[in-house]
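First the structure, then my questions, so here it is.
The complex is shown incomplete by one protein chain, all other protein chains being positioned as in the whole.
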Amino acid sequence: MKKTLNEIASFLGGTVVGDDQALIGSVRGIDEAGPGDITFVANAQYEQKLLTTKASAVLVSRDTESPGRNLVQVDDPYAALGRLLALFYPEEKEIPAVSGRAMIEEGAEIAPSATVYPGVYVGRGARIEAGAVLYPGVFIGREAVIGEDSVLYPNVCVYRRCLIGRRVILHAGVVVGSDGFGFANPGRDNLKIPQIGIVQIDDDVEIGSNTTIDRATLGRTWIQRGVKIDNLVQIAHNVVIGEKSIIVSQVGISGSTHLGQSVILGGQAGLVGHLDIGDFAMVGAQSGVHEDVKARSIVSGSPCMPHRTWLRAMSCVPRLPEMRTTLNHALKRLEVLEGQFSEHLEKKK
Amino acid sequence: MKKTLNEIASFLGGTVVGDDQALIGSVRGIDEAGPGDITFVANAQYEQKLLTTKASAVLVSRDTESPGRNLVQVDDPYAALGRLLALFYPEEKEIPAVSGRAMIEEGAEIAPSATVYPGVYVGRGARIEAGAVLYPGVFIGREAVIGEDSVLYPNVCVYRRCLIGRRVILHAGVVVGSDGFGFANPGRDNLKIPQIGIVQIDDDVEIGSNTTIDRATLGRTWIQRGVKIDNLVQIAHNVVIGEKSIIVSQVGISGSTHLGQSVILGGQAGLVGHLDIGDFAMVGAQSGVHEDVKARSIVSGSPCMPHRTWLRAMSCVPRLPEMRTTLNHALKRLEVLEGQFSEHLEKKK
Partner (left out) sequence: MKKTLNEIASFLGGTVVGDDQALIGSVRGIDEAGPGDITFVANAQYEQKLLTTKASAVLVSRDTESPGRNLVQVDDPYAALGRLLALFYPEEKEIPAVSGRAMIEEGAEIAPSATVYPGVYVGRGARIEAGAVLYPGVFIGREAVIGEDSVLYPNVCVYRRCLIGRRVILHAGVVVGSDGFGFANPGRDNLKIPQIGIVQIDDDVEIGSNTTIDRATLGRTWIQRGVKIDNLVQIAHNVVIGEKSIIVSQVGISGSTHLGQSVILGGQAGLVGHLDIGDFAMVGAQSGVHEDVKARSIVSGSPCMPHRTWLRAMSCVPRLPEMRTTLNHALKRLEVLEGQFSEHLEKKK
């Protein structure tokens, strides 16, 4: 497929600067791109590469100029890149089929337009809706539901009774609905609390590979609409994640903590249990959150504090030894001065 | 199944306050519960919900009162909840069977009362004992042993020769017995040290989804009786975890570190190799442990220190910039004073 810059700009709602008839056949990174390619600059840090790239055209922000270069100026180059990639590289569609080598218990319900690969297991009472795709090694527990057009990559495991919405993407090795970590008298009896709740994942959620989401003790662990979760994240029992929140890799969220909508958690952050994190709050990478976080606030550090406080505090840490030495010297000088002054007063008597 | 409060109290060894003939059909969370439900308050933080819950009865501690409400007072409401859930929601038992669609090498030994789902693989010389349940996608390496009544959820992988005890629960995606991370001259030759030891997991252990436990270089990596491990934990070669220890999610334990019994490691803690962690020690979430920890002590922080020291130190961190400013001002005042005093002495001469 080839498109002119004019067609591309029109598809993206952008403006061509330069040759609007230039033909584009593919989208490539700014270092690798050559003739016939379009590339992008979404980050001012990389703007200098405009001078050296061999691409035939570059997606840039509205205010970016680069004389002699073909540009497509758009409001948001990164978002435009996303739309352009979807145009040039549409997802391969499977011819829907339920493989005879899939293992389907009697009483499972599978829509005729679903794709079920060999090596999939579907328990009785489960329902696989229209257009869903289950890759090899996927396990669907009894009475679980996989919504329309959802894609479960290889070896995803959905335990019994869990509910997956529409257009959900679960990457390889995701586990939904394993038992929450609940034991009475930990370290002494370790008495297991049965985990009889479920996990509910709403529409348009995407979850990265090998992430684990535990079922609720009672009720549900709930991932709301449009949430995006990265790889190797741990979500404990009865956690609620509000709409459109973003959870970066290796975050851990303890039991019964609730996130509002559009919360962003940086990589490797850890949240203790029973917290409320307000709408649009942000938590820095590697932070340790031990108390509620207000809506629209930003916290960092372990234990966490307001982000700006943290920045200032962290700039002091490498200077602690110097501060300590200075303090000790000051003390000695103070002592000397005190001695001299008291000696002076003595003399006066 | 419905039970009167009287029957429930008698099963739990508790005391009814209120209508002991009230009929209970299910157990639900305090916010969701309604007529016919029993709920629980295990945490004083939630006691105020006693006033608003619509539940027909509430499991509470011995000293909790709430006039006009049906209560079942017990010694430990959370433990009682566990027993009640097991009563109301008994685990569904499979009719034992070895699926013809499981892949069993010749020379594997499988007890007739085991349940082996389609899509399971069992290597030669392996032994699956009575009552064990292997879900689809489980892999059992050669000469491995799975003890009586253990349950291995989908896609669990047990490498060759590893030993799993009785009543062990391995959640989906757990890996037992992959090679320890041992390379001579790291960064230079990266010469692989063959890992010829095993993993031994004793009775009544439960391990969370996608947790990984490496086989020993020589000898064994050993998870002792009653240990409970959460999701996404990493346990390196030759680690020993003492009885009844509790390892919270995303902890990492490096090679040859030994934990005593009833140790509790908070989420995302990291332990370097070759340490001894004493019985009943506790390690705070996100701690970095670089030295031995004595029995019954509590450490936090990265690098770790006694927990109380850490609490006090952390309360200073946000005030570091202020401390630094104060110190600099004090220095200036000291300098001024020194100058004035020396000038004063000069004048006297």
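Labels A and B are assigned to the chains in the order they are written; within every chain, residues are numbered from 1.
By definition in this document, contacts are C-beta pairs under 8 Å (C-beta built on N, C-alpha and C of every residue); 3 or more make two chains touch, one makes a residue touch a chain.
Computed from a predicted structure; not experimentally measured.
**Q** Could you tell which one of B:L23, B:A86 or B:M103 touches the chain left off the display?
**A** In the complete complex, the chain left out is touched by residue B:M103.
**Q** Who touches the missing chain here, A:L232, A:I253, A:I277 or A:M305?
**A** In the complete complex, the chain left out is touched by residue A:L232.
**Q** For the chain left off this view, which of A:H171, A:K192, A:R215 or A:H258 is in contact with it?
**A** Per the contact definition at the top, the residue touching the missing chain is A:H171.
**Q** In the complete complex, the non-displayed chain touches which residues of chain A?
**A** 27-29, 31-32, 43, 45, 76, 78-79, 81-83, 85-86, 89, 91, 101, 117-119, 135-137, 153-155, 169, 171-173, 206, 208-210, 226, 228, 230-232, 244-246, 248-250, 262-264, 267-268, 280, 285-286, 302, 314, 317-321, 323-324, 327, 330-331, 334, 337-338, 341, 345
**Q** State which residues belonging to chain B touch the missing partner chain.
**A** 103, 119, 121, 137, 139, 155, 157, 159, 173, 175, 178-179, 181-194, 196, 210, 212, 214, 217-219, 232, 234, 236, 238, 250, 252, 254, 268, 270, 272, 274, 286, 288, 301-303, 305, 309-310, 312-313, 315-317, 319-320, 323, 326-327, 330, 333-334, 337, 340-341, 344
Everything below uses one rule, namely that only the chains that are shown with their structure count from here on.
**Q** As a quick test, compute the distance in whole Å between the mean CA positions of chain A and chain B.
**A** Those two chain centres are 24 Å apart.
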